[in-house]
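I have a structure here, written as structure tokens, and I will follow up with some questions on it.
One protein chain omitted, others in place.
Letters are used for the chains, namely A and B, taken in the order the chains are written, and counting of residues starts over at 1 for each.
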Amino acid sequence: MTLLIEQTLNGIQLGLLMFLLAAGLTLVFGIMDLVNLAHGSLYMFGAYFCASFTAWTDSFVLGALLALPAALLLGVVVEIVVVRKLYRRDHLDHVLATFGLILIANDLVRAVWGPDGRRIPLPAWLNQPIYLTPDLPYPTYRFAVIVVGAAVALFLYWLVTRTRTGMWIRAGASNRTMIGALGINVEALFTLVFGLGAVLAALAGLMAGPIVTVSIGMGDNILILAFVIIVIGGIGSIKGAFIAAMIVGMIDTLGRALLPDLLKSFLSVTAANTAAPALSSMAIYLLMAGVLVWRPTGLFGARG
Amino acid sequence: MKSRLFASAALLGVLSAPAWGQQSIKIGFVSTYSGPQASIGQDMRRSVELAVEHLGGKMAGKPIEVIYEDDQFKPEVGKQKSEKLVQQDKVHFVGGYIWSNVLLASLKTVTDDGDTILISSNAGPSQIAGELCNPNYFSTSWQNDQTPSAMGQFVQDKGIKKVYLISANYAAGKDMLAGFKRYFKGEIVGEDLTKWPDQLDFSAEMSKMRAAKPDAVFTFFPGAHGVQFLSQYAQTGLKGTIPLYTAFVIDALSLPQLKDLALGVPGAQSWVNDLPNEQNKKFVADFKKKHGVYPSFYGAQSYDTIMLIASAVEAVKGDLSNKDKVRAEVKKANFKSLRGDFKFNNNQFPIQNFYIQDTVKDAEGNFTLKTVGVAMKDAKDAYGDKCKMK
Partner (left out) sequence: MTELLTPFATWRGRIAALVLVLLGLLPLYAPWLDAAGIISQKFALTLMTRVLILAIAAISLNLILGYGGIVSFGHAVYIGLGGYAVGIMAHHGVTNGFLQFPVAIGLSALFALAIGALSLRTRGVYFIMITLAFAQLVYYVGVGLEPYGGDDGLTINRRSDFAGLLPTRGPDKTTAFYVVSFVVLLLVLGLVHRLVNSRFGMALRGAKSNEQRMQALGMPTFRYRLTAFVIAGAICGLAGALLANHTEFISPAMMHWTRSGDLIVMVVLGGMGSLLGPVYGAVAFLLLEEFLPGLLKVVLTWLHDGVAAVLGPGAGALESWLRLAEYWQIALGAILILVVLYARGGIDSLFGRPRHG
């Protein structure tokens, strides 16, 4: 029983981390209609910034707080130099140009930080388990990720549904010509949203850093998963991204936790261990394909 | 005419390596120089460069030319690069190969189609030690099973009864668990193979580990993955409760990142930086002087690869035309290995000692490794019988 609770927490933690990454992606996509493959690179930069600032200040919390404005700055620069030129182009152009950005980002990081990965050291109070019940210890840091992730989710919900900026964002996601007609400075709004997306990606990256080690290309694989999440949830929908991220986090964790033992009852250990991660990965894509066949614009999609 | 000459000169510069002339000894070296595992490739490359330096840049009076190719951590890229080395650069020897799956994909291209001698500086998949053994294939590392076997023996000798196994799901990862199980006779209470190389978060597996209540955990995760595994092991609070035994997790590359996380976690290895022979002292001292860090076993094995080649090239006086002669000389292993004495088994894998290492701090306060015991002496791998070569 405790094992199941622990695995559920693991699933929630992964889901919230994925949500942070997906939320930025779905905002940028929904409002600017921009497919940004380089979102994973912003995730990576967030982690590297945090690693450097943590080493410099000797504090993970300070390092993280400094990394966020740095990521915002990077996001704004990228938007002005490259991304801005892409808004009037089609999705195919977005995919190709931002794929080019990924290549540049990975080699740039290698040139600046070297080929070695970085480990972000945690302060002692985060680096040990807390006891949720006397026989259920859980890593404090993962618990902190859950808390921060949930807080950011609530903040985004408030931002989108209760504020004026949120109104523009919602307007943009459902009808782009309208926000121009409302007399809003579209250019500034786009830069702002792209910067917000960069901060969210960086936050996800720097929170993943202490768990998975900061390394080159760390955002490339997780990016595809983030795309799956926003497509399942419906592009532009924060609520959809949240629900889809939780589902994907659960499938991935429970698949890894339960499937191998299930398969071992009728397969060899090696075959079961080879098939299980493949099956849980497949389950995620099967889910996406199923959702799209059933609802061609995702669970909460505003438009096609 | 002039412009054409210019153009073809430029093309020459693009397509072929620097013009040393026909007389150089060409060695191709395939490793990972980009991506998350690039630090291993860098360590190997530094050691190769040091070996070339120690040889004065020459073998049998001919200049040495090493061509480094990046496998990008992918089997199919490694195969393409091996193809290029053998077909385009026409190298005399191919060395390197960190990963068993890359090596298995590249093997045929080099040893059969290319009839070129391949010396693995790290990967040692069981297939090549057994049924796929090949007169053109030599190893200056080990067969994958051996290091974990030494650890299995060590754990067995400690009287540990219940063990949980976790490893990476690729050719080497499977060999590692097979090797451990060959010498550990107690109960295996759980076994996980994680998706390689994508999976970096081991939370689900660690929860299972805790629930299974083993006396010890044995793990294999090379390079960056090992760092992640150990730091998560500590974060989960498992480090203090369940003792951890490792193969290829703690080395000179991961220690600067692991630091005190590595204390009290033993590993097995056929080379440790404090082995007391002269050539090893010189290698470690010169490496530290040049780069400010300790070399890893990956580097030591790469250094041995170059020294082994040098011994054969010297023995045939630089005449590499008769491949049978060259092979025979390589097989004699008449060189000063960093591990001391060095002999080949019938399948052309080394017969060697395996040591247990522990993490300590050196005089300057840096973390390093220390030999604390011999787990196996003059060990041969378990697959030599399946190899038809004598």
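Methods note: a residue touches a chain if its C-beta (ideal position, glycine included) is under 8 Å from a C-beta of that chain, and two chains touch if they have at least 3 such contacts.
Just so it is clear, the model here is predicted, and its values are computed rather than measured.
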Which of A:Leu4, A:Ala55, A:Met178 or A:Met282 touches the chain that is not shown?
-> A:Met282
Listed residues A:Ala97, A:Ala204 or A:Met218, member touching the removed chain | A:Ala97
Which listed residue, B:Lys26, B:Arg46 or B:Lys74, touches the chain dropped from view?
-> B:Lys74
With the missing chain put back, which residues of chain A would touch it? List them for me.
-> 29, 35, 82, 85-86, 89, 91-93, 95-97, 99-104, 106-108, 110-111, 224, 227-228, 231, 235, 270-271, 274-275, 277-279, 281-282, 285-286, 288-289, 292-293, 296-298, 301, 304
Which chain B residues touch the hidden chain?
-> 8, 10-16, 33, 74-76, 79-80, 83-84, 87-88, 90, 100-101, 104-105, 107-108, 169-171, 195-196
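The definition used in the following text is that only the chains that are shown with their structure count from here on.
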Hey, how far is the Cα centre of chain A from the one of chain B, in Å?
-> 35
Complex contact set, residues of chain A against chain B | 2-3, 6-7, 10, 13-14, 110, 115-119, 122, 127-129, 137, 139-142, 210-213, 215-218, 221, 253-254, 256-257, 260, 269-270, 273-274, 277-278, 281
Inside the complex, what are the residues of chain B that reach chain A?
-> 33-36, 38-39, 41-42, 169, 174, 191-195, 198-201, 203-205, 207-208, 210-211, 224, 227-228, 231-232, 234-237, 253, 257-258
